[in-house]
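The complex appears here minus one protein chain, its other protein chains still in place.
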Amino acid sequence: MKLRSIQYVLQQSFRGIWRNKGMSVASISSVAASLTILGLIMILILNMSHLAGLAQSQFDSVQAFLVDDLEPADIEVLGKQIADISGVAYVQYESKEAALANMKERWGQQGYLLDTLEENPLPNSYIVHVGHISESDHVVEQLNSFTEIDEVKYYRDIIDNLIRAAELIRSVGLLVIVTLVFITIFIISNTIKLTINARKREINIMKYVGATNWFVRWPFMIEGTLLGFIGACIALILVYFGYHTVFDMVTTRFFVIFSAYLLTVQEMMSRTVMMFIVLGAGVGALGSIISLRRYLEV
Amino acid sequence: MKLRSIQYVLQQSFRGIWRNKGMSVASISSVAASLTILGLIMILILNMSHLAGLAQSQFDSVQAFLVDDLEPADIEVLGKQIADISGVAYVQYESKEAALANMKERWGQQGYLLDTLEENPLPNSYIVHVGHISESDHVVEQLNSFTEIDEVKYYRDIIDNLIRAAELIRSVGLLVIVTLVFITIFIISNTIKLTINARKREINIMKYVGATNWFVRWPFMIEGTLLGFIGACIALILVYFGYHTVFDMVTTRFFVIFSAYLLTVQEMMSRTVMMFIVLGAGVGALGSIISLRRYLEV
Amino acid sequence: MIEFRNIHKTYDNGVHALEGINLKINKGEFLFLVGPSGAGKSTFIKLLLKEEEPTSGSIIVDDEDITIYSKRKTPYLRRKISVVFQDFRLLEEKTLYENVAFAMQVVGASPKEIRRQVPMVLGMVGLSDRAKQYPHQLSGGEKQRVSIARAIVNRPIILIADEPTGNLDPDTAWEVMKVLRHISRRGTTILMATHAKDIVDVMQQRVVALEKGRIVRDVQRGIYGYET
Partner (left out) sequence: MIEFRNIHKTYDNGVHALEGINLKINKGEFLFLVGPSGAGKSTFIKLLLKEEEPTSGSIIVDDEDITIYSKRKTPYLRRKISVVFQDFRLLEEKTLYENVAFAMQVVGASPKEIRRQVPMVLGMVGLSDRAKQYPHQLSGGEKQRVSIARAIVNRPIILIADEPTGNLDPDTAWEVMKVLRHISRRGTTILMATHAKDIVDVMQQRVVALEKGRIVRDVQRGIYGYET
């Protein structure tokens, strides 16, 4: 395309937006509105999924109780062997004395009951931290094969439920987001369609003075892209300040600790910026081209 | 309005929809799309709020430990007095023997540790169930005023957190829903505006043949109402089947018990039907009237 | 019936379309408004319809000053004055029948009246067999005739026609003029802006000539009067 044509196209696009101010505002705001909704839902779902992940990390440890009468050296060797199992992040040793002290502390008020014990009935143990909760099953299996290990304790039910819950949130969330992306595309392209419909006479005349399809298309396409892009920027600003406000409200007025469990505003934005701009501008451009098609057939 | 006029208005509205098929489809689907989004969010938020409520009901009890050496008759009188405190739902008595047996059972594997006890160190207690979690504080205060009660134990932290979490979900949820309702109103009225804009010539001509403003307005208003109404019905159908599917998926493929924690499809629909129809049809009608205004000024 | 009192009209862009028009038109009169392109003929008509407001002066229609009329009453003014527009202004999404019937529905005519009247006026302009078609399926002259049919269907007390024969061949133009003369004889006041020299010369009616926004000639039984 010649430079002169580029200048012409840009000039026509801006004039198109300006001369149809009312409709441009309507299109931009519909795009902004639907992307803002998408942003809201993404905030909800990404945070839920993030929380599920954090909850999992609380249950990433398995306790392996050792048989009695092991030499300190054997215990140490065993520790190294456990650490070598694939999926194990790191290993912590808890002697029977430490275990009793811990237990007493956990029981708190009723801890004095343990003082009446004649001997320490608790075993030595290794607390095995797994890299990811889904590897627990496999690690437990490996641990059971050691003769030095008497019993392995882990939160099987909780872990299973957490894995399922996370899977659920991920799949339902993905479904919701994909649905929403389609609905958003739909609303944006509908808006562009209505905008172009109102200008069919203009397109018709252009064709009669001998304009080629692309000559008509370019300015409309750039116009659609710009409308979509501006709408996306507005949505991003709304999502940014909206999330910022809620984030602050949640972390100060409610639980301070919550801030650790929420996606930060930055993380959130990094996930939405590209997506919104591509959706807004891309659908605006494509919507223009597709909607133009029937009016170009003259 | 005369019967003849009503017939005219209805006829014109249906013709308007039919003759501008393309735009009618675009408007209806934009309305349907935005209400569907609203429905999705309401499902998410109402369910979260419902779950928070259920979680609270798990912590609706307070344990009051009695001082030693009370006569059985005194204990019974005390029980009645506690039951009379406002906010108390019902009261359960747990003798010191029953408490020890319970404790042993709870400790499971390590329960044998309790066999070595010389005497039962646990007190008698009343388990007081409160009507609503938010009344716990007030009930506890009352319980503390009894001299027969040694100590009151309740999950203060958990309760506080749950109350806060529920409050958070309610307020953020309300904010999100209200925002969405506004965005939806916005998208619907924008769509109607674009639809009417494309027909400004038609409106202009009507005015020149001597039509009064209301004569022009009625058919457009009914048309807007119908477009909005049809859009709302489509959204309701989508939300109904969508939720039905997810509900079934969650309760069968994931946790069967979850079904008890989710709002049923019927409960969900009872909350959305009226709202959607009022939003779709109402905004359609109002949007038409408002958008018409500037074109009637001739 | 119609009176213009010292009317001035200057458009926003500074064009002085009318400059001091004083004119009285009596009931039942047939008046030709002539003048070169841009003389102010259409502006004159737009003022009568309250499509535009005069910059100064007042216009009396049927004993009422329409320049101080409230916006609300405009529709009733437009029912007294029917117009054949230069650009037809037909509703593209209605058939010819519906376009004409619409003008009757607007004034609240009964369906029975509509069913009797509409085919009659379509017959008068020679379009009976096209009743079910849409404006885009018509030739220029046919559209113009539909516009005339719509204007006369309500038997208005004043009929204004802006260039009603511009797209018609001479034969058809004369057919239309016969229709106008017919309703004029029934007592309707007719104001017709035109460039059709032949027609003006033959009809021998009152001729008002505008030029640059001023009345330069006003004669009973006049002729077009511009050189060709």
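We just call them A, B and C in the order they show up, numbering each chain from 1.
Definition applied: a residue touches a chain if its C-beta (ideal position, glycine included) is under 8 Å from a C-beta of that chain, and two chains touch if they have at least 3 such contacts.
Being a predicted model, the structure only gives us computed values, none of them experimental.
> Among the chains in view, which touch the chain not shown?
Looking at the complete complex, the unshown chain comes into contact with A, C.
> Thinking of the whole complex, not just what is shown, which of C:6, C:110 or C:137 touches the missing chain?
C:137
> For subunit C, enumerate the residues touching the unshown chain of the complex.
Residue positions of subunit C that touch the missing chain: 11, 13, 15, 34-39, 41-43, 86-87, 133, 137, 139-142, 145, 162-163, 166-174, 195, 197-198, 224, 226-228.
> Spell out, residue by residue, where the missing chain touches subunit A.
Where subunit A meets the chain not shown: residues 2, 4-5, 8, 19-20, 201-202, 204-213, 215, 297-298.
Please note the rule applied: only the chains that are shown with their structure count from here on.
> What kind of graph do the touching chains make: line, ring, star, complete, other?
Contact pattern: an open line, chains touching in sequence.
> Which chain has its C-alpha centre closest to the mean of all protein C-alpha atoms shown?
The most central chain, going by mean C-alpha position, is B.
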